[in-house]
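For this view, one protein chain was removed and the others were kept in their places.
This part shows subunit A:
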Amino acid sequence: MDETVAEFIKRTILKIPMNELTTILKAWDFLSENQLQTVNFRQRKESVVQHLIHLCEEKRASLSDAALLDIIYMQFHQHQKVWDVFQMNKGPGEDVDLFDMKQFKNSFKKILQRALKNVTVSFRETEENAVWIRIAWGTQYTKPNQYKPTYVVYYSQTPYAFMSSSMLRRNTPLLGQALTVASKHHQIVKMDLRSRYLDSLKAIVFKQYNQTFETHNSTTPLQERSLGLDINMDSRIIHENIVEKERVQRITQETFGDYPQPQLEFAQYKLETKFKSGLNGSILAEREEPLRCLIKFSSPHLLEALKSLAPAGIADAPLSPLLTCIPNKRMNYFKIRDK
């Protein structure tokens, strides 16, 4: 086994937390059951890793086996990357999409290999009709760097692909071209949507964040919402409070629904607008050029945070449509200009 491959596998296994190790090794399906049984996973991690490397050498692990292990690790640790969303479209009057996985893989690999002599391309199909692609980039003269790969998750027979944000931005156009041509599309465009949470991006892009539908069969009883009011308050105060609180609850429920919101970490607004003020004769109002500023909202769970603003009394209901349109418009990067 090549030294670089051994080192690569070693570093990948070292990244895996001990409690996930057996699951990931089983998913990799490279080492046999018998081999895995010889390993004592209760040892110190370094010893376990050494034993595993030894077994991989016995089985002569190749670079593609190592790359596959890396894909599986990334599938378990998706949040370590920030994912961009790309949308492709077909030209007018193009044929129906007869997607052939073998053809796609061959075509994709060929395009990249023709452009850059040195590139490692690996594929792993998932059960949800998605294919994970891992690309390690080299140049005409240097070997591929296995430690800075780009990952692409493509949902076949849809126009959407998710790409991990990479520092090596110069390869993005080539990657886009390979994906477009191999999947028989015409054009690829980057959407203004980005997050660490691949599942949430998928839910937003495919409009599947709410899977409850009203039917005549469902008999969901009206749930009593506890408004969290202090019972010991003066009963007259409670009445006034209730009316407003109910209004806020209703509007929040209409805007955000009862389902869990997809998880995003931020929303960014780039404003290029002229200053608007009620006061006449202010210096800023006279300024002809638009002002430029950047507003960024951050949160561990932005949409749930926005949903709780009005009920918590921090903001008025209804919230600004610029905030509430995020899942619907499938954007969390906005550019706002004067019309």
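Here is the rule we use: contacts are C-beta pairs under 8 Å (C-beta built on N, C-alpha and C of every residue); 3 or more make two chains touch, one makes a residue touch a chain; residues count from 1.
The criterion applied here is as follows: contacts and distances are computed from a predicted model.
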Look at the options "Centromere protein O", "Serine/threonine-protein phosphatase 2A 55 kDa regulatory subunit B", "Acyl carrier protein" or "Protein AUXIN SIGNALING F-BOX 2-like" and return the one that UniProt uses as the protein name of the missing chain. "Centromere protein O"
Which listed residue (A:F8, A:Y209 or A:F256) would be found touching the missing chain in the intact complex? A:Y209
Among A:E20, A:D97 or A:E272, which one touches the chain that has been omitted from the display? A:D97
What does the interface between subunit A and the hidden chain look like in terms of residue numbers? 95-102, 129, 155-158, 160, 206-211, 213-217, 254
